[in-house]
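With one protein chain removed, the remaining protein chains of the complex are shown where they sit.
What follows is chain A.
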């Protein structure tokens, strides 16, 4: 009976060490983080390698594992790597800037774009003046007399106005 008990314990400890080995040596970063066994068809394994633990930790903190899984299930398999990369990026920015996240970056880029559009209008007008057609809103030195009304082209689907203010849907 003692021998049977020893055999069972040996088998159990052997199984346990197999499980631990599976979890520790072949587990993806997601399964290691979630402390679960990583299966051969683990959804996260192709995108969260075991040597990148922080990558999964970030998306888990912001989105949660089940939400990441749902998003991945919604997209085609050949788009999942891009999806994961964009989720990681979004999570990183949100952790750096918990108030604005990526929206802060977008507003800043939109503002820069508006400045460049303004500079382009002036530069084109100045160039035109060299060809002989000085626009009426430029003075003799090429400076602006009156700010023209600027219509920025609709460059993306964001509901931003020309001052970089976004309008929530």
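Methods note: a contact is a pair of C-beta atoms (placed from the backbone, for glycine too) under 8 Å apart; a residue touches a chain by one contact, two chains touch by 3 or more; residues count from 1.
We take it that contacts and distances are computed from a predicted model.
Matching "LOB domain-containing protein 12", "Large ribosomal subunit protein mL59 domain-containing protein", "Tubulin delta chain" or "Armadillo" against the UniProt entry of the left-out chain gives the name "LOB domain-containing protein 12". Residues of chain A that touch the chain left out of view are 61-64, 66-67, 71, 74-75, 79, 82-83, 86-87, 89-90, 94, 98-106, 109-110, 112-113, 116-117, 119-120, 123-124, 126-127, 130, 155-158, 166, 168-169.
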